[in-house]
Structures are given as C-alpha cells and as structure tokens.
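Taken from a larger complex, these chains appear in their original positions, while the remainder are omitted.
All chains are identified by letter, namely A and B, in their written order; residue positions are counted from 1 within each chain.
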Amino acid sequence: MNTATETKLVAIIGWQEGNAGQISSWLEKQDEYSIACFVHTEDTPPIVDRIPRDVAQFDYPTNTSFKGKPLISSSRWIQELKKRGISHVLITTDNMQERQEQIREARAAGMVLINAIHPSALIMEDAVMQDNIILHARAFIGYRAEIGAGVIINTGAQIDHHCSVRECATIDPAAILAGNVTIGRFTRVHTAAVVKNKIRIGENSVIGAGAVIIEDVPDDVTVVGVPGKIIKRKGEKNRE
Amino acid sequence: MNTATETKLVAIIGWQEGNAGQISSWLEKQDEYSIACFVHTEDTPPIVDRIPRDVAQFDYPTNTSFKGKPLISSSRWIQELKKRGISHVLITTDNMQERQEQIREARAAGMVLINAIHPSALIMEDAVMQDNIILHARAFIGYRAEIGAGVIINTGAQIDHHCSVRECATIDPAAILAGNVTIGRFTRVHTAAVVKNKIRIGENSVIGAGAVIIEDVPDDVTVVGVPGKIIKRKGEKNRE
C-alpha cells in the first residue's frame, strides 16, 4: 500500500436517485474517491415530485442534503466547489446537451472530470476512454472500442470490438452493439436495443427499447421496432 | 476458518433435471450446504416420460433416488424431513402457485427456507431479499431492488435498480427489467423479454419470450410481441 495515494474528494453533479444516487452507492467503495457533495446547478433548491414508489428505499434531496452528503444549489457551482477545495467532478445529468455543457464548463475551469467504472465492468485491450464516462455494473467495452467524453453505459450494456460511441451518448441497460458500430453524439440507445455489426447511427437520434437496427440511421430521428423503422424526424410529430 | 460453522443439510423439493438438477450441480459446491435428499410431494414415486434428448447427460429419477441422493415421495414430506433431522429446504417447483403453497407449509412447520445464489450472481447495495429465492448464474439484482419469497431469477436475467419482483414470480433467462419496474406475484417473464423502466406488471400474468413491454400490464393477461400486446385474458381463449 502506498500511503502517498490520497482519496480524491469528488463532487457529483446531479441528485437523481436512479443516476447520481445509484452511482454513489458503489463509487465511494472504490477507495480512490470520496464523495464530498452533490450539486444542483440552479440557485434554488430542487423541487421534487415525490411519487409513490413500489420499493421501500428511495432517496429524495432536501434543500441542503442528499444521501447524507451536502447538496449545493448554485448556478455558480464551479466557483462554489473551488472555494471548498474540490477539484474532481462527475457529471451525471441525464439530459445529454446539459451534460455536455456542464462538462465543458468544468473542463474550462480546470477541474478534473473523473470516470466512474463499476468493478464488474469489463474493458478489453486497447479500448480508448475519454473522461466523465460512467460504466455501470457489468458494462462491457470491447477490443479497440472508443468511448467519448460524457458517455453513460448502463447495466450490462455491451459495446463490442471497434465500436465508436461518441460524446455524451447514452446507452441504456442491456443494449447490445455488435462489432464496428458507431453511435453519434447525443444519441440515446434505449433498454435492450440491438445494433447489428458495422452499422452507423447518427447524432441526436433515439433508438427505442428493444429495437433491432440492421440499417444505418441518420441524425435527428427516432427509430423503433424489429427491424427498426424511423417513426419521427426532429421537428416532426410521430408518423404513426 | 471457523470450525464451528457447520454445513447445513438441505432437502431440495423437486426433481426436474432443468430445475432441481441444475441447481444442485452448483449449490453443494458452496460449502454452506450439503444436499440430503430430493422430495416428490406425492405419495407415489414420480412417473417420468423419458423423451429423446439431444445431449448425452440427462438425469431422471428412479423410485428411490435422483442424482445419487435419496428421493422421498410423500405428501407428508415435512414430517418425513423432520424425522430425518432435516430442517433446511429449498423449493424449486416450477408451478408458481404450488411453489407458494409448499413455501407456506414449510414455513408454518418452522423449517428454514434457504436462498440458492450462484457465486457469479451479482447483488448490488441495499437490495432486499426475502427467502427461498433462486438466483442462477450471472443473475443481476440492482441497487435497492426488492425480491420476494419464492422468486426464481434465471441465468443472466437483469433486475435493475429499484425494481420490485414479488412473491413467487419467475424471471426466465436473459430477461431484462430496467429501473423501477414492478413484477406482480405469480407472473412469469419468459426468456429475454424486456421491460422498460417504470413499468408496472400485474399478478398472474405471462410475458412472452422476447416481448418488449413499454406500457403497464394488468393482472391475469398474456402479452407477446414488440411492442407487447395482450393476446389473452384469464379464462379467455387466444385473441389471435
């Protein structure tokens, strides 16, 4: 053991129980990190709709705390963190454009964006990983795959060899990308969707839960079904 | 090593090769348990249809044994087990109502219902587990998920964060429940079916193999397809 290795204090941007809450349940166990606080990036505390839940345990934020840690509500959150001596952050924001914006702000301010990688995730040789990447339990990153900054790969999702998943894309649980697939930035691949090998999917598109994609997909569309069909283009209403 | 730790003698209720047989192949390797016997809960030995199998190895029970262990055929099986000094049981019965009934009888008689959890299963923080739960190889139980008594989660099935899977439900191999899903008791989710996040599925329903569920499902129905459609209600014939 190297006593010189210090635990890094990390601020988690976001307070959603299914994102920041879930990630914080395992991130802190990795020794490398200690969660200093959660951040709501507005000047007033979050207004939370408490909906009835089927499970007994579910955390909501108060005005000043979330999961036993301080909750900072501030649009000048970077300055607030610096004041507290916190230089490491993880952006967990679900909205992909907001996530990119917050990553850019943090990077411009010289903060360190960490990766949050669950110990059961498996990363194969020669994979290339940018920063602020979240790999949930059992995520798989194949040989020579490339994962852009701000990408979230959810539980058990499989990104096979030579895939490219670009900036701030979101891959939901158990989604499957076969080899040599490209996912454009800001594209969301919903739960258990499947993309055949060598397919390219554009930017800012949505692949529906359980869809099976066997042809290239352009930018700015929503695709659902087996095989996947475009049901919506950006600015249009649903076609069906 | 604590020499005071004793291996528990367990009776397995059931003798189906794909259920009890498969589970016993790994349960006994966990040191904590030793299989004392299998139980057929009727007074006459099981009548077995030997169907031609494509694999060479497949065990059928004889009148008095299964897989080299005694097979007890008795409707008064709890008394039989007590007579032999066996107080731990695992109910593997495929029929969900029968499974519940046997669990209730064993519990009422003061027996201990064990959980059978394969070492490759992964259980996340703050998950809540009742008893007589079977987690096959690579089953996944997410953060704060709740698993009821008698639930069977088969190979590689993924139950994500804040899911609630209720009493005696059965989740078949590679089925995917995204976050915040509820599965009612006695509901069976067949192989590789997918349930989108926040969906509630009622009691006593059947989700077909490969179905993709994107809307809530009531009690007592059968749902198949992508997206899932109700094809049958309890007491009705198929609609299609």
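Things worth noting here:
Methods note: contacts are C-beta pairs under 8 Å (C-beta built on N, C-alpha and C of every residue); 3 or more make two chains touch, one makes a residue touch a chain.
Values in this document were obtained by computation on a predicted structure and should not be read as measured data.
This structure file shows 2 copies of a single chain, while the whole complex it describes contains 3 copies.
The rule is simple: only the chains that are shown with their structure count from here on.
In terms of their C-alpha centroids, the spacing between subunit A and subunit B amounts to 33 Å.
Residues 122, 124-126, 128, 140, 142-146, 158, 160-164, 176, 178-180, 182, 194, 196-197, 200, 212, 214, 226-227 of subunit B are the ones touching subunit A in the complex. The residues of subunit A lying in touch with subunit B in their complex are 17-18, 21-22, 25-26, 53-58, 120, 137-138, 155-156, 172-174, 190-192, 208-210, 224-226.
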